[in-house]
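Every protein chain except one is present and positioned as in the full complex.
As written, the chains take the letters A, B and C, and residue 1 is the first residue of each chain.
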Amino acid sequence: MPGPIDATTAPLIRVEALTRRFPGVVALDALTLDIAPGIVGLVGANGAGKSTLLKILLGLLAPTSGRVEVMGYAPWTQGTQLRRYVGYMPEHPALPPDVSATEFVAQAGQLSGLPAKAARERTADVLRHVGLAEERYRPIGGYSTGMRQRVQLAQAIVHDPRLLLLDEPTNGLDPAGRDEMLGLILRTGTEFGIAIVLASHLLGEIEAVCDHLVAIDGGRLLRAAPMAEFTAETGILTVEVEDGRDTLAAGLAGRGLRILDGFGPADRTVRIALDGGVPFDVVRDTVADLGLPLVRVERGRHSLEDLFRDDLPAASAAVAAEAAVPATGPTSGDPS
Amino acid sequence: MTAGGDRVSAGPGPAGSIYDIGYRGYDGPRLGRRHAFSTLFVGGLRATFGLGRSGRAKIVPAFCVALPAITAVVIVALGAFASRFGISDLGVIPGHPDMAGSVGVFATILVAVQAPELLGRDVRYRVLSLYFSRALLREDYALAKLAALGAAVMAMLLLPHVILTIGAVLLTTDVLGALGREAGYWPAILGSTALTAAATAGVALAVAAFIARRAYATVAIFGVFVVPGIIAAVVITLELGAASRYLVLLDLGTVLDAANAWLFGVAPTAGIWPVTGLPVSLGLVAAIAIALGSGVILVQRYRTIAA
Amino acid sequence: MSPRTEVPPGWGAAADAAAGRGRPRELTPGAAVELLGVSRWYGNVVAVNDISFTLGGGVTGLLGPNGAGKSTILHMLAGLLRPSDGVVAIHGTPSWRNPAVYRDIGLVPERESVHSFLTGFEFARLNARLQRLPDPDAAARRAIATVGLTDAADRAVGTYSKGMRQRAKIAGALVHDPSILLLDEPFNGMDPRQRLQMMELLGRMADEGRVILFSSHILEEVERLAQNVLVIVSGRLAAAGDFREIRRLMTDRPHTFTIRSSDDRRLAAILVGHPSVFGVQLDGGRLAVRTSDYVGFARALPGLARDGRVSLLDLRPTDEDLESVFGYLVQR
Partner (left out) sequence: MSIPATHDPAGPGPAGSGPAASRGSVIATIAALTARSLLGRRRSLLLVLLAILPVAIAFLVRLSGRATAGDEEVTTAVMDRLVVTTLVPIVGLVFGTAALGAELEDGTAVFLLVKPIGRAQIVIAKLVVAVGLSVALVAPAAFIAGAILAPGGTGLAGAIGAAAGTAVGATVYVTVFFALRLVTGRALAIGLVYILVWEGVLAGLLEGTRVLSIRQYTLAISAAIAQPGVVDPDRLDVRAAVVLAAIAVIVATVIAVRRLSTFQIGQADD
């Protein structure tokens, strides 16, 4: 019986030509994909097939055709064994209001295969890690949205899973709550050593937390690659001054640099198309000569949004410019 | 990580050490479906009796457990009083068969109120998605709840019989004889309480599984227990032809009464079963069919319910 | 904490703020939307505590932690909640118990509030009829087209995805061409493409002169769409106006620049000498410079770098984005 394979060697999740049809719609269309351990972002438009894929990986939904293997298990046929090693956090609140966090998470632990004593011990530990102090003994009904999301994360890691599936974990949280939850997810993935697949619409979060990305659209794989490839530097240098943008633009053009028409807040930034080398010193000296207040010098960077931006006219100028220029530069420091 | 388990020596060893209280993995045994099933079963059992819940949740279960037990105690007291003063013609002191017949109504109340409590909350607050993403199948969830409610009802039904037996044994000096007589009843007692528990819990959960709002579910369960009885009664009293007699098989109360009659080997007392002239064994078969049928409906519903 | 920071000049409420508390103040004439000394409490829980602001044309972001009072303010503006104190006025008339005011207001509530058996078009037309428009069908078709639901208009809303349901609600709120649009968490549950389209739609409507107020937790969206923000912290108005101006006013908060240069250590030595710099930190291959004079330092930096023959590879103002501004306001 295939036990949980050593997470570091074989791919964690292997999907081959996976298809899932619903009456009238093809949710997944011959998807082929390998996911290695790490924090993997899963992005896609509404209805792209994200939650269908998560359900199939959990063994809660049978694939119409194709092969799926998670940590050596076939989810649909060996679901109950697999799910002892998988944690799941749904995108909607799913907690009963009349029990305390301790009671609920301990029961959840047992339902995932932990003996009663181990479940109780790990519950206390895990609730501390997600930052629930003495409220853990009060009924969940009285918790704030932030605390509820933490309990939902706790119930997903109480049984020390090898793989954690998170569906929009920061849904409904305010900015402070979102930062804390992202910090927790990052710690869970790095410090706790649990592989994570994180489905989300908030691309800023995905860029901040994930080291790999899988983009699907219309049930098909759009692109799967390490995050660095998605946010590689573009061939554009953005220079921003507190005021006097037009004189700066004229000055830079005078020094032979190719200026693109404004894309950002037009009144403050100048965007320079880089043909080969990056003229850092030319920019510095021009601004110094003109005595303008320089507040930003930044290499343009692809963003995940470009995946979704294809049909928006406003962006075409920037995209066209980027394509022409290979992303090189005299001192390619770490893409901070 | 330095092992700090043993006695910290006062000698030249390290004066103090910092232990890693960070996240620890778990490499102990990981149990399977059976453990998950028993966890849900125990949880369901506690919930049925309102243990671990607010006081309000304990009222109905306490009421349903106490009353039958009190009636049994009264009967034993009556018996004691009669034998003490040598009054023999107190009329037939109700024994196990009568107890089995009369206590069924409390089972109905308990399941009608507690079945929605066991199922409704997990559906309304979408907790099912957390349950189904664990080491159990959807059927396990439904069967665990059925087993929990069934066990709770059976325990409640058995209590009065136990009291009667203890009473009977204590009342006479001929302990062995009393024990012998009582032992004769117990196969029927076990059969009757198990059947009543399975049938009432099954029907109640099968109805509650389709109705999310607790108030409507309770009313619907009472309806399912009561309305067929009314219809059967009206139709049968009107003697609308032989076929209509079988309508009585829809009325769980009367069917269980007939089943008890078969088990205890007595004539069906209450209800309209005698009027129909049907064999009591048919009642037994019908009761079993209802219990199994409702169980299948419950499991099928939870195979497809949206999580 | 610095002495009481005044509400930024040039913002509607400034004129009255100085007028002191007790005296009844008059509504600003001609303001489309105004709150004047508004409070709202439930028993001893004070959800909104003496807030005053006015809204002109354009998009305003309503920000605040969970439970800060954002929804309460939106509901009072939409006449669905009675202010416990003060006046909530739409075009000068109170919005509470005044159905006439709904000719000018379009509300997009956060909760799912569309009958699932209606189709998208039917829902829009229903709103048009209840607004007593002369030609409900035409108005409904136009609203459906505006939000881009034309090809799904004949399907029941129950079959819509969350993003499409959100746009159906907006169509319903737009059908009578309101001059004021109130949206509670409009981006919730939308995927990036739908969010981009929604931002463009709201932007376009703002350009038509409508007043748009929307609450949101996704600060990246607010920063790109809203010229102005209203930050509410536990029922109090913490800040109002362009968030860059608000950042400037935070004199108690130093401005920080992150620099990557060809020789960080030499640049650090040079910069420490400049009067506006009061802190330099070298960590992880990057230079963090703290300055009290944002513009002064920015003007001096290029010259200093050139004289020291240090190339500026990467320069970014940190703590200038809305997220940082919001973070500071929430902690005060």
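Structure notes:
The criterion applied here is as follows: a contact is a pair of C-beta atoms (placed from the backbone, for glycine too) under 8 Å apart; a residue touches a chain by one contact, two chains touch by 3 or more.
Computed from a predicted structure; not experimentally measured.
Taking every chain of the complex into account, the omitted one touches B, C. The residue from C:V48, C:V88, C:V147 or C:V280 that touches the chain not shown here is C:V147. On the side of chain C, the interface with the absent chain consists of residues 75, 78-82, 97, 99-105, 107, 109, 111-115, 117, 126-127, 129-136, 138-139, 142, 145-148, 151, 169, 172, 175-179, 197, 200-201, 204, 208-210, using the contact rule stated above.
Contact residues of chain B toward the unshown chain are 215-216, 219, 231, 234-235, 238-240.
Keep in mind that, in the parts below, only the chains that are shown with their structure count from here on.
Across A-B and A-C, the chain pair carrying more C-beta contacts is A-C.
Our note on geometry: chain B versus chain C, Cα centroid distance of 57 Å, whole angstroms.
Computed from the mean C-alpha positions, the centre of chain A lies at a distance of 25 Å from the centre of chain C. Chain A meets chain C in the complex at residues 43-48, 144-146, 171-178, 201-204, 241-242, 280-281, 283-285, 287-288, 291-299, 304-305, 307-309, 311-312, 331, 333-334, 336. Chain C meets chain A in the complex at residues 64-67, 161-164, 188-196, 200, 217-220, 257, 260, 262, 285-286, 294-296, 298-299, 301-303, 305-306, 311-317, 323, 326-327, 330. Across the interface of their complex, chain A is touched by residues 22-26, 28-33, 35-36, 39-40, 43, 52-54, 121-122, 125-137, 307 of chain B.
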